[in-house]
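Removed from the display is one protein chain of the complex; every other protein chain stays in position.
Let's turn to chain A:
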Amino acid sequence: MSSLVPLLTTLPLLGAAVALIFGRRRRVQVWVSIVTLTAVLVIASVLLVYVDAHAPLAVAVAGWPVPFGIVLYVDTLAALLVVISSIVLLAVLLFSVGQGAADGDEDTPVSIFHPSYLILAAGIYTAFIAGDLFNLYVGFEILLVASYVLITLGGTEARIRSGVVYIVVSLVSSVLFLSAIAAIYAALGTVNMAQIAERMALQPPSVQLVLHLMLLLAFGIKAAVFPLSFWLPDSYPTAPAPVTAVFAGLLTKVGVYAIIRTETQLFPDSNINTLLLIVSLATMIVGILGAVAQAELKRILSFTLVSHVGYMIFGLAIATPAAIGATVYYMVHHIVVQTTLFLAVGLIERRAGTTSILKLKGLMTGAPLIALLYFIPAINLGGLPPFSGFIGKFALFDAAAQVGTPLMIVLIVGGVITSLLTLYTLMRAWNLGFWRESTSAEEPEVEDRIRFLGSAPAAAVQTERRVIPKVMTASTAGLVVVTIALTVFAGPLFDLCARIGAQLSEPVHVAQVISDTTTGEGGH
């Protein structure tokens, strides 16, 4: 079983190489990408079932013993996230294939799209299954470099401009992360996460705090946590629709994942939960207030993305097993829902030629299917029952209420307000874009009510309308079905997340990892 683990990284990398070789043949590239991601999805599902039933898998790559070699560590959390990200990556891939087929990109220079996309996938998987900090860094770098290429795809002026911001910010966070790794090695003499966890307890609290904050700073930039989140709303909306969708769904979550590992496994003793609670409150509130002030759907969604990262940090800061389980559930929910919404907005953009809610109108009668595909994830993100957003938030608030300190109550209130404001922004877009009659004459009145949005960025953007291939609608619909499945199967999934929460709350013993590794070697 453990011989399957390295495939999670190597398959997408090999796929990328093959796709690059067939750079001139788009059809081959498409099939290579689809087959690769499907294979990873199958492998990850098998691993998830196995790991959940047995113990976490640790594989020493190339047989180097633990402190020296690279360890891949798959526990339930990692396997679950790989499964979810494979589903999302596959759906977005189909969406982009449909888009490319419709627009006839046979000759355009996007032959690098598929290889970059697969490398991005490889980076995401590597980060999820990394057993040591340095491998996590390498995973981050793989996905970041691929994302640099994807965000500046085509090299237009707008994309270069927003890409530069994204790239420079990411570079700073990478250097911080690397320095943090060096400092940790200096203090502890290891980069293996299990060993770090064991040896960290022996360090004086001040050293622990410095190392802890360095790591959190680096991951916080990637996860777009409040004071470090300003790069996100400007850089995401300019990228191509499928790229934005996958970035929004997955890249920030990789940062959140790294924060989960930091908080639960590396520094279980170093307690900065109060700081995290305040930061998460600020992330939620500031993020959603930004969304309220926007007129363009992709920007609105980028701001809600920032604000909802706050919920995950909130769950981590509560730090009970139940809260961590709820965080994981919320993370899974948010990956799928946020991606779906961005894809739906991509459909809207093609149908109406704009994503400005001041210009959109009459979509309800004109495009009822798109309306449905927007509406379901929108109320899901807004946290209306019975959807998974409600379940996740309720579980978070419940875990916070069980702790019951005054700060927790403040956080719950803040979370509810954020949820309502999310609903308000998304439903405002719904009312204007979908319910408003396309021939309505009461426009001055509407304009009057939301005049403050007139000067918001990209409020007047109008692009050409395009046909929507069935594949694009189908892949978006597929993801909507997944969000509904997250609701319908919330019981088993939530139990799984609760087990993850319990698993993460127990320290990982290095002896356990080492013994697992040796048995893993026998399986080769």
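Definition applied: a contact is a pair of C-beta atoms (placed from the backbone, for glycine too) under 8 Å apart; a residue touches a chain by one contact, two chains touch by 3 or more; residues count from 1.
Heads up, the rule we're going with is that contacts and distances are computed from a predicted model.
A single chain of the complex does not appear, and UniProt lists its protein name as "Na(+)/H(+) antiporter subunit C", one of "Branched-chain amino acid ABC transporter permease", "Oxidoreductase", "Acyl-CoA dehydrogenase family protein" or "Na(+)/H(+) antiporter subunit C". Screening A:L4, A:V165 or A:L213 for touch with the missing chain picks out A:V165. When the missing chain is restored to the complex, the residue among A:L153, A:A197 or A:L277 that touches it is A:L153. Interface with the hidden chain, as seen from chain A, comprises residues 67-68, 99-100, 103-105, 108-110, 113, 134, 138, 141, 145, 148-149, 152-165, 167-168, 171-172, 174-175, 178-179, 181-183, 185-186, 191, 233-234, 237-241, 243, 299, 349, 455-458, 461-464, 466.
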